[in-house]
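One protein chain omitted, others in place.
Going in written order, the chains are labelled A and B, and every chain counts its residues from 1.
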Amino acid sequence: MTTDTLGGRPATAAPLAIELRGISKAFGPVQANKDISIQVARGTIHGIIGENGAGKSTLMSILYGFYKADAGEIIINGKPTIIPDSQSAIRAGIGMVFQHFKLVQNFTVLENVILGAEEGRLLRPSLAKARQLLADLSREYELDVDPDALIEDLSVGHQQRVEILKALYRHADILILDEPTGVLTPDEADHLFRILRGLKDQGKTVILITHKLREIMEITETVSVMRRGEMTATVKTAETSPEQLAELMVGRKVLLQVEKRPASPGKIVLAVENLRVKDDNGVDRLKGVSFTVRAGEILGIAGVAGNGQSELLEALGGIAHGQGTVRLNGETLDLTGRHSDGQSRRAQGIAHVPEDRQHLGLIMDFTAWENVVFGYHNAPQYQKNLLLMDNAACRSDTERKMERFDVRPPIPTLAAKNFSGGNQQKIVVAREIERNPDLLLIGQPTRGVDIGAIEFIHKQIIALRDAGKAILLVSVELDEIMSLSDHIAVMFDGRIMGERDPATTNERELGLLMAGVGAADPVRGAA
Amino acid sequence: MMDFATLLQILDSTVRLATPLLLACLAGLFSERAGIFDIGLEGKMLAAAFMSGAIASVTGNVWLGLLAGIFASLLLSAIHGLASITFKGNQLISGVAINFLASGLTVLIGQNWFALGGRTPALEAGGRFQPITLPFAETLRDVPILGPIYYELISGHSILVYVALALVPASAWLLYRTRFGLRLRAVGENPAAVDTAGISVVGIRFAAVAICGVLCGLAGAYLATALSAGFVKEMTAGRGYIALAALIFAKWRPWYALGACLLFGLLEAIANRFQNIDVGAFVIPVQFMQALPYILTVVILAGFVGKAIPPRAGGEPYVKER
Partner (left out) sequence: MEKMPRWADVFLVPLISLFIAFVISGVVIAAIGQNPLEALKIMVTGALGSTYGWGYTLYYATNFMFTGLAVAVAFHAGLFNIGGEGQATLGGLGVALVCLMVPWPHWSIALIAATLGGALFGALWAALPAWLQAKRGSHIVITTIMFNFIGASLLNYLLVNVLKPQGSMDPATARFPEAAKLPSLHDILAVVGIPFSKSTPANVSLLIALLCCWLVWLLIWRTRLGYQIRAFGKSEKAAVYAGINPVRITMYAMLISGGLAGMMAVNNVMGEAERLVLNSVEGAGFIGIAVALMGRSHPFGVFLAAILFGFLYQGGAELAMSTPIPRELITVIQALVILFTGALDNMVRRPVEQLFLLARRGAK
């Protein structure tokens, strides 16, 4: 089968903590997990690595009783187990630390730990008992947290410790952590790893889901690689290398060849200097980013999702506020004031195909034509007179755009939600590109889009470049970045890790940069 | 100026008027703390007031009346739970519907049963909650200051007043000292935390909505069988909304709820007693006193004075996601 293509089955004598056999799970037409089998030995740290959307989280959610697998078997500590809900998973000794913590913000640490696992009807004895146990656990595993602190007053790293304590308090001996370091500082991540090693030494089994190669190399003993819902390999970490894993992760995908002439970059259109963005909670998401994009050039921003690319697009697109200096054609953009909104940006010649087509780029209940005018509803061509919009003009314009972009079905009055992903994206791309902007911001242009539409959208992006426009492309798909970009910048943790020329770099090198490896020597030459 | 006897009378009436507010406010507290907004307090109180008045008058037994009132209120709670928990509908719209349902059905059924234009017959002694004279009230009556306070203010209320007051520490205890309370509060803040801990969000929310129903039942029964002698059409007169206001004013906490309800009860007592109040420079109109609870609530909601933060998951049906 697909397992054991490399290195063979982990040849350990230790009994298995978890064995999954032939797990499959589909969401509608999307096959999230395809016949996945995996074996994790007791008392080890096992990594599961893969790109976004590879199916890692779905697999673990099945293990924790959130989803029911369509097919397959779960065997825990040698016993076939059915896990219909979280309660059963907890009983089977599985603890899960979610990427987004499941904590009650205005409860104390102690209250969060005992929630759902109270000793009796009254809190006081439960709390007292938990306090004692927590103190023991904290000492044993370096998990210090103030048991009486409110969660909302704790740092993210400490909140994560609470999640681990929750699992330990429930006597979990298999601990699953989903992208645990995504929200941690390097120091906090180091501390977490010490904790995980301590857990392992006590005989616990740890499953670490991550997309960061460095973490896999640093802490795991065995690693399974997932790609597009399939398990491509399970190998011993000691017997592999980051390069090999990167290749397994990304796969030797046939590069979609996009025909394009060499770029002929002109003047600088977009100049970003030391751009910083905080999220709603005041956390720095973009920590000082500088780059330029020239006319007739595509700058591709590569990186794993959640490393600041979204915030970059939002700040440039007028959705989020930011600090720093951004100049468009030499003119400074307003990043915080009255003119830092989407309308002003559009007026200045910036078009934006957002990453999140379903929640930002389109209004799903709106018809195709209402979506085609979305953001440009003030444009003179759509007005009948001072008061009224010219719906007929909107519709005929939509018809024209639908024809040009081959949107199917070409019905302007059909609601956006009734188009396929690819056709939805064509509507958004048509809307933004047909404005002939000086700068196009385009995020994940082909996420959830079928092959035919991918090719078409890529051609449109190239055509806009050839028309002398500047394009900032953000994508988590490395081959998309490779085939479209004239220049590549890799983002990690809110910063640009390095810039590369697509002609002289390769996916392995970019993969390492994306995983935060190579920060020390960002100018290392191409392989 | 006000003499001591008048002051005592006003305070005494404050306690009486605050009682239904307090019961309804605590009812709302349980529901909203579990994440289910409830603007249907008014309707549940009204239904309970009618049923308790009706059954008490038919049977002559106030306790049967009380049970019937609680039952009626629970029935409406069940509808609210069905709409907002099971079918993940809009909690606010459901509340509005329940208020109208109660408003219409009480008159419809009342007219059909008693043909008194929506009233129930005046309750005889057995059909009402009688004032309870606390021990030594009569003997201590003549002790200066403390005697009258004990006799007038503390003694001489119906059992439901003491129940309501006792429910404040009881609610605080239940919410903050028991496993159930912990889970209930957690469900209103972050249902996903409860769900991933393997506890049923739906179960806890239904339990909270049921408690809300019972307490609204007590509030309604108090109106019809203790504060008055029988049910009158629309007798809740917006008290459910004032309780809602008090709940916000109290920032969803039991002891604060007592304070807020006593304050709003005092305002009502003053408005009842004095009509317009002359404070020398100008006259405070009675209508201002009546509107004051609502004005205060808007000020609190605006967040200029001590922001009231509702339970974080309030108003949102829980949809499982990873």
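Heads up, the rule we're going with is that contacts are C-beta pairs under 8 Å (C-beta built on N, C-alpha and C of every residue); 3 or more make two chains touch, one makes a residue touch a chain.
This structure is a prediction, so every number in the text was calculated from the model and none was measured.
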Residue of B:S13, B:N61, B:Q111 or B:N272 touching the missing chain in the full complex: B:Q111
Residue, one of A:K25, A:K102 or A:H352, that touches the chain absent here: A:H352
Residue ranges of chain A at the interface with the undisplayed chain: 317-319, 341-346, 352, 354, 359-366, 370, 373-375, 377-378, 383, 387-389, 391, 415, 418
Missing-chain contacts mapped onto chain B: 39, 79, 82-84, 87-94, 96-101, 103-109, 111-112, 115, 118, 238, 241, 244-245, 248, 285, 287-288, 290-291, 294-295, 297-298, 301-303, 310
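The working rule: only the chains that are shown with their structure count from here on.
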Computed distance of Cα centres, chain B from chain A, in Å: 48
Interfacial residue positions of chain A with respect to chain B in the complex: 57, 61, 64, 66-67, 85-90, 96, 98, 102-107, 111-112, 114-118, 120-124, 126, 166
Complex contacts: residues of chain B adjacent to chain A: 176-183, 185-186, 189-190, 192-199, 312, 320, 322
